[in-house]
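First the structure, which I've put down as structure tokens, then a few questions once you've had a look.
With one protein chain held back, the other chains of the complex are shown just where they sit.
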Amino acid sequence: MTKKIAYTGMFTALAFVFSYIESLLPINIGIAGVKLGLANLVVIVALYLTSVKAACILSLVRIVLTGFTFGNPASMIYSLAGGTLSLGVMVLAKKFKFFSVTGVSVLGGVFHNIGQILVAIVVVETASLLYYLPILILSGTVAGVLIGILASVIIKHLEKAFAISE
Amino acid sequence: MKKVYGAIFLAVGIIVFAGAFCLYGRNGKLQQYQGQFFDCFDTVTTVTSYAASEEEFSDQMQLLKEKLLYYHQLYDIYHTYEGINNVKTINDAAGVKAVKVEPELINLLRLGREMYEQTQGKFQIAYGSVLSLWHDCREQGITNPKQAKLPSMEELSKRAQHTDMDKIILDEDASTVFLSDREMSLDVGGIGKGYAVQRLAEYAKELGMEHVLISVGGNVCAVGGKIDEKPWRVGVENPDQESAKAYLCTVDIADQSIVTSGDYQRYYEVDGKRYCHIIDPGTEMPPEYFASVSVLSKDSGRADALSTALFTMEFEEGLSLVESLKDVEAMWIGKDGEIRTSSGWKANEEK
Partner (left out) sequence: MVKSALPADGRPMKKNDVILIVVLLMTAFAAFVSISLYSKLSTREAEAVVYVKGEEQGRYPLSQDTVVELSLENGSYNILQIREGKADITEASCPDKICVKHRPVRGKGENLVCLPNQVVVEIENGEKSEVDAATN
């Protein structure tokens, strides 16, 4: 139990640091919402190596922390929507064992973007934001594949350590 | 355990929607409107803003128009108006008596004096006697191009004797202005419009308008950015009117102003040579350094005065002035279309 708490804390800190690193590397191609999602890497690893509960907690805490530290209330709302939808879909996808880590990560990436755009449509009240949908699906997929492959490698290496320690 | 997840998801969902709703409530169902009117500062005024309905927008436009009309009358040098002492009233009383005026006129003259000092005399509000001579010649030359002629150098230098800024006697306590030289007159053409636009923008803010773009004849001032928090995009017109390229550069502004002084719109020709409406207080002649100069600044009045002053300065001199000022950037377009900018201009250019 103590270990679990320690892991959750460590993962949260890691995700927080990744969010910060990502904010330093602006992969700015002119479209809001297109990014790698390094923090998602930690969420996925946690999802596979610890528990759904730990992944949920770390995801929420990470969003709230980054929101207060680097963002504003608006950006936090967007993150919450994207993060929650993404995590929800990933949990389901993992449960049905239909996809491997990469597939789950891709779904997470895509639904993260979809969640954000849905909120944006409600806020700005213009459906024309749907124009961004193709590019956001595309970028979500690409980011998801990259993060997924990375996550597989990390999980492979950490799996044993976690299995023994359980 | 399942219940806990359900509760967390529900809570997050509620937060997201409440948040989205708050953001939505802030911007509401606002729509972009654009309106235009004439009658102020001899040009067309265009206002772009967001409102919940067309009625709300036209009410706001009405108020803005009244406000701008007030400044137009106050700063007018050609007409007098019932019940208001304006610049013409002051000029008419030159050498005779002090005129009691509204504080906004005193404020303008104070800014004019500050800009005179800042530009080392290149921006001049006491230059009316020379400007009016050029103005008359230009009007005549435009109406009757065949008989277009230049003012005589002799007359120009004679009139230039009566442009002493120190002879504008401001009494702020009594709110009066007195020109102690009978032959002198004020011309606030290079600053009045800009100052008025700045005050109009502040008035718009008081009316609760948070995202407004005001253009009074190309003197552009932004209140905030657009409603999606993106900046307003302003094109700097190509001085070459024959060219198919409409803008030489586009600039993104939010809570800023951009003003351009150029020689390609208001001018007249004598023997095939172009003489524009801006006159260099050093030579009494139109300067020929540039086709246009644009100035970007937080304050529209300063930007207006600076663009006029920079137009009469050589590039190096103007550049060192701009670099010495905070929050001011400039772009010079040469007669051959060559573009030069101050060091911070690029930061505002469209990415």
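Which chain is which? They are A and B, in the order written, and residues in each are numbered from 1.
Basically, contacts are C-beta pairs under 8 Å (C-beta built on N, C-alpha and C of every residue); 3 or more make two chains touch, one makes a residue touch a chain.
All figures in this text were calculated on a predicted structure; none of them were measured in a lab.
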Problem - Per the touch definition above, residue among B:292, B:308 or B:348 touching the missing chain - result: B:292
Problem - Touching residue (missing chain; options B:82, B:154, B:173 or B:242) - result: B:242
Handout entry: Option touching the unshown chain, where B:234, B:278, B:306 or B:321 are the choices
Key = B:234
Problem - Chain not shown, touching residues in chain A - result: 48-49, 98-103, 106-107, 110, 130-131, 133-135, 137-138, 140-141, 145, 148-149, 152-153, 155-156, 159, 163, 166
Practice task
Could you list which residues of chain B touch the chain missing from the display?
Solution key: 35-38, 42-44, 46, 48, 142-143, 213, 215, 218-220, 226, 232-238, 241-244, 246-247, 250, 258-260, 262, 264-266, 292, 294
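Here is the rule we use: only the chains that are shown with their structure count from here on.
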Handout entry: Whole-Å gap between the CA centroids of chain A and chain B
Key = 49
Practice task
Would you mind writing out the residues of chain A in touch with chain B in their complex?
Solution key: 30, 52-53, 56, 60, 73-74, 76-77, 80-81, 84, 88, 119, 122-125
Exercise for the section: Could you please specify the touching residues of chain B with respect to chain A in the complex? Expected result: 1, 4-5, 8-9, 12-13, 15-17, 19-21, 23-24, 27, 29, 228, 351
